[in-house]
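Everything below concerns the one structure shown next.
A single protein chain has been omitted from the complex, and every remaining protein chain is retained in its original position.
The letters A, B, C and D name the chains in turn, as written, and every chain counts its residues from 1.
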Amino acid sequence: MTFEWIQVPYALATLFIILNYGLLMTAVVQKLAARVGGRPGIPVWQNYIDLVKNFALRSKISHGVMYYLGPVFRLSGGIGLIFFVPTIYGSTWAQNFSFAGDLILALYFIFFGTLGMALGAGESGHPHSAIGVSRGLAQVTAAELPMALAVYAIAIQYQTLSITEIVAAQQGGLFNWTLFTNPIAVAAAMFAYVGTTMRSPFDVVIAPQEIPIGPPTEYHSAYLALMQTNRVIFPIAKTIIYMNIFFGGATNWAEFAIKVFLLYMIPAVIGVVHPRFRVEQSIRFFLKWGLPVGVLAILMV
Amino acid sequence: MSTLMLGLGLVIALAMVGAAVVALVTRSTVTAVLAAGLVSLFASVFFVVLAAPDVAMTEAAIGSGLTTFLFFFVMGRIRREGEK
Amino acid sequence: MAQIALATGFVLILAGLYGALTNRDILRMIVAFTIADTGVNVVLVAVGYMPGRTAPILDAAVPVAVASQRIIDPVPQALVLTAIVIGLGITALMLAYAYRLFRLRHSLDISNFTELKW
Amino acid sequence: MIRKVVIGLMVALLGVAFWTLTSGYVPDAELNRTAAYYAANAESEVGAPNIVTGIIVTWRGLDTLGEVTVLFLTSAIIALVLSQSKTPKGASGAGLLPSGELLVTGARMLAPLIALFGAYVIMNGHLTPGGGFQGGAILASGVLLSLLAEPSRRFGHTVIARIESFSGTFYVLVGLAGMAYAGGFLDNGILPLGRFGTMLSAGAIPLISILIGLKVGAEFSSILESLHETEDA
Partner (left out) sequence: MVSPVLIIAIGLGTAFALGLLGSTRKTLLFGVTLAALAAMATISLIWLVALATGATETAEIHTAGVAPPFAINLRVGIAEAALLATVTLTGLLAALSLRAQLLTLGRGGMAVLLVLVMAISGLVMTRDLFNIFVFIELVAIATAGLVLLSEDTRAVCAGFKFLVVSQIIAILLLVGIIFTYHANGSLNIDDIGATPVAAQGAALAMFLLLIALVIELKPFPANGWALDIYTSAHPGFSAIFSAATGSAALFVVDKVVAPAGAEWLPLLTGIGLLSFVGSNVVALRQDNDRRLLGYSSVGQLGLVLAVIGQRDVLGDAYLYVAGGLVLSHAVAKAGLFWMSAILRGRKLQDWAAIRARAPMVLAFATFIAMLVGLPPFPGFYAKWDLAQALVAAGRLPVLGLILLGVLIEAAYLFRWFGFAIKREAPESGLSANMVDCGITFAAVAGGWALGWIWGAIPGQHNVLATLPVLAVVAFIALEPLPAKLKNVLAIAALLGWFALVYGDYDPMRLIFAVVMIPGGAVILLASFSETGRRIGFYPSAMAMYAGLALLLEANTFFEFFAAWEVMTLGSYFLILRGRMSEPHALSYMLFSLGGAFALLAGFALASGGVQPFALDQLGTVTAELAPWVFVLLAIGFMTKTAAMGLHIWLPGAHAEAETDVSPMVSGILLKAGLFGLFVMLMQLGRQSLWGVDLTVVLAWIGAISAFLGAVLSIFQEDAKRLLAYSSISQMGYALFGVALMNHLGWLLAMMFVINHYVYKSMLFLAVGGVYKRTHTKLMYQMGGLITLMPFTFVSVLVGIIAMSGVPPLSGFGGRWIFYNAIMDADLRLPLILIFMAGPIGFLYLFRLIHTIFLGQLKDPHRQLKEAPFWLVLPQMIFAAFLIAFAVLPGMALQRVDGYIGSIFGDQPLIWQGRAITSEFGYWNPVAIMVVIAVVFVAVFLILIAKNHDAQKVKQFNIVFSAERPYRPETTHFAWNFFAPYRKAMGILETPVVTSFWGGVTDGVNGAAEFTRRFYTGNGQTYAAHVLLFVVAVYLIAMGGVA
C-alpha cells in the first residue's frame, strides 16, 4: 500500500458521496424523530438549505486565531477520519488513504477535531461555551472508554490492527461478523457509539432546550457552515469505523448506505424514548455499564 | 587467718554498714556527713586488717579527714548564703 | 575475710547508690556517693587480699627472694590509692557545684533544677 | 514512694549481680603474673621496698600523673566555679567555727610539726607505708588547721599556685627525662637506684614522691581555701 496520485480524486469522490449521504440521512433521521414526537419535522433537503445559507452569510467577526481555526480543526478532523478509514471493502477506489495508518490512527484521530473545536470555542471567551466544552469532553472521554476496550478485544481476536484485514476476516456470511463472533465487544462498543453521537440521553452538551451553550452558539456564517458540514460527515465517518470492525464492513455502496443508516438509527431510537442525563450521570452510566462490558470483552477474547 | 582477725573484720564491717545506714537515714545533713566520715574511718581500719597500710593512711587522711571538712566548708557557705 | 570485705563493700555501694537516687537533697546525694566510693575502695582492696600474707613491703621479714610467697597482691592497693584521690576530686567538684546550684535558686532540691529537658 | 520502690528494686537487682561476684570469689592462692613480677623485680627495677609506691610512681606512673592532674583540675575548676559566683561585698565574714586564742596558738605550734611529719611520710614513701599522696594530704591538713584557727589569715594564692605549677611541670619534665635518659616516660632510672632500702635510693622515686607530695598538698590546700574562703577575702 503506497501512495499514488490517483488516490486523491478517488478519496475526494468518496468524500463527496459521504457528504451528500450524510446531509440527506441526518435530515431523514431528524424527521423520523419529529414524527415520533408528533411534529411534522424538517424537509429532507433542509440541511442543504442551511449549508448554502450559512456559506452565503458574510461575517466580520472573529475572537482570535484559535477561534478562527476551531472550525478548521473540526472539519479537518472529520474529513481526515474519512480519509484514514477504508470505506468500501474490496473497492479499488474507496480505500482512501488508509495506507497511512491502521485502526489506532483512526481511534486517536477522532480527538483531533474535538480538540480544535474546544480550543476555538474556548477563545470566544463566553463562559457558556467553556462549560459546554468541559461537559462535552468529560462525557466523551468516559463514553469512548468501552470503545477502546472493544477495539483492543477485536484486535486481539483478529490478531491485526489493520481495518481492511478486520473487514476481510468478517467476509463470507452474516455469522462471520464480529457482532456474532464477539457480541460482548460489540455491546461494549455500542455503548460508546450511543454515547458519542450526542443524542438523548447523552445530549446535554448540545441540547437546544438547555441554556444555549457549547460551541455552536459562538459560531455563525461560514464558521457554522464548516461545522455543519462536519456534523454530517463526522458521524458517518465514525459509523463507518463501527461498521467495518463490528458489522462486516460494506462491499458496495448500497450495503454501505443501509448499514450506516441502521446503525445511525440506533441512538436516534434510544434518544426518542429516553430522558436526558446530566453529565455526571452519563459518566457514571458508562463506568457502571459500559466499562464492565468492555472489561468482559477483553477477558473473553 | 585467725578467728580473732575474722571477728575483728566482721565487727568493722558491721560498723561500716551501720554508719552508712545512719548516714542515709538521718534527717540531719551534719549527722550524715559525720557518719559518712565515720564509714571512711572504719574503712581505713579495715584496710589495715586487710594488709594495706598505704591505703589505710590515705583513706584516713583523705576519705575521712579532708572530705568531711570539705562538706562542712560548703555547708557553711550555703548556710551563709541562705541567710542573706 | 575477703568475702566479708567484698560483701561489705558491695553493701556500701548499693546503699550509697540507693541513697543517691532517692535523696533529693543535693548534699545528701553527695554524701551517699562518698559512701559508695568508700565501698568501691573496700571492694578493690578486698580483691587484692590473700589470707595469711603480709603487706607488700619488702623488709627484713620479707626478703625479695621469698616475696612472692609472702606478700599480698600490691596492684589493687596501688589502684585504690589513685581511686581515693580521684574520688575526693569529684566529691569536691560536686560540692562546689552544689554551692553554685544553691546560689542559683536558693534550693538544694535536685528536682528544682529541671529547666533543661525534653 | 513508687520511685523508692523502683530504685530499691533496681539496686536489689544490681545487688544480685554483685552477689554473683562475691559468692563466686576465690582469693588467689598465688600471686598472679603481674603481681609476681612486681614482687620479684621490685628491688632490681625500681629499688623500692614498698612495692605499692614502686608501682604507683614507676610502673603505673602514668596513672599517678593522671591522678595528680585530677586534683589539679579539681582545684582549678573549683576556683572557676566559685570565682563566677562572687557576691557583692559587705556580706557577713563570720567563719564556720569561732577560733579562740588557744586554738590559734595551738595551730601555730602544730602546723610546722604537721609539715615535718608530712615531709617524713613523703620521703619514706618508697620504704614504708606512705608516700606522696599521704604526705601531701598531711601537708594540706596543716593548712586546714591554720584555716580553722585563723579564718581570716591566708596563704597567698600565688604561693600555692606557684608550688602547684612548679611541681607539676617538674614532674612532667622528670617523666620526659625518663624518655631521654632511661627506658621510657616516667622511668625512675634516670637517677641511680642506690642501695636497696635506704632513703636516697630507688632512683627518682623520692624525687617524684616529693613532687607528688608538694603538688597534692598544694592542690588540697587550694581546694580547701577556695571552698572555705569567705566573700570578704
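Please note the rule applied: contacts are C-beta pairs under 8 Å (C-beta built on N, C-alpha and C of every residue); 3 or more make two chains touch, one makes a residue touch a chain.
Note that this is a predicted model, so its numbers are computed, not measured.
Screening D:20, D:105 or D:198 for touch with the missing chain picks out D:20.
The chain not displayed touches chain A at residues 1, 3, 55, 59-66, 68-69, 71-73, 75-76, 79-80, 83-84, 97, 99-105, 108-109, 111-112, 115, 118-119, 122-127, 130-131, 133-135, 137-142, 144-145, 148-149, 152, 155-156, 159-162, 221-223, 225-226, 278-280, 282-284, 287, 291, 294-295, 298-299.
Even with one chain removed from view, chain C keeps its contact list with that chain: residues 13, 17, 20-21, 24, 26, 29, 33, 36-37, 40, 43-44, 47, 75-76, 79, 82-83, 86-87, 89-90, 93-94, 97-98, 100-101, 104, 110-111, 113-118. Remark: the residues of chain D touching the chain excluded from display are 3, 6-7, 10-11, 13-14, 17-18, 20-21, 24-26, 28, 32-35, 37-38, 41, 45, 58-63, 65-67, 69-70, 72-74, 76-77, 79-81, 83-84, 161-162, 164-169, 171-173, 175-176, 178-179, 182-189.
What we mean here is this: only the chains that are shown with their structure count from here on.
Of the two chain pairs examined here, C-D and B-D, it is C-D that is joined by more C-beta pairs in contact. Per-chain Cα centroids separate chain A from chain C by 99 Å. Distance from the chain A centre to the chain D centre is 106 Å, each centre being the mean of its Cα atoms. Each of the following residues of chain D touches two or more other chains: 50, 52, 87, 129, 133, 223, 227.
Looking at chain A, one finds that none of its residues touch two or more other chains. Contacts from chain D toward chain B in the complex involve residues 50, 52-53, 87, 91-92, 94-96, 121, 129-131, 133-134, 137-138, 140-141, 144, 220, 223-224, 227-228, 230.
Within the complex formed with chain B, the chain C residues making contact are 1, 4-5, 7-8, 11-12, 15-16, 18-19, 23, 25, 27-28, 30-32, 34-35, 37-38, 41-42, 45-46, 48-49, 51-55, 57, 72, 77, 80-81, 84-85, 87-88, 91-92, 95-96, 98-99, 102-103, 106, 108. Per the touch definition, chain B reaches chain C in the complex via residues 1, 5-6, 9-10, 13, 16-17, 20-21, 23-24, 29, 32-33, 36, 39-40, 43, 46-47, 49-55, 58-59, 62-63, 66-67, 70-71, 73-75, 77-78, 81-82.
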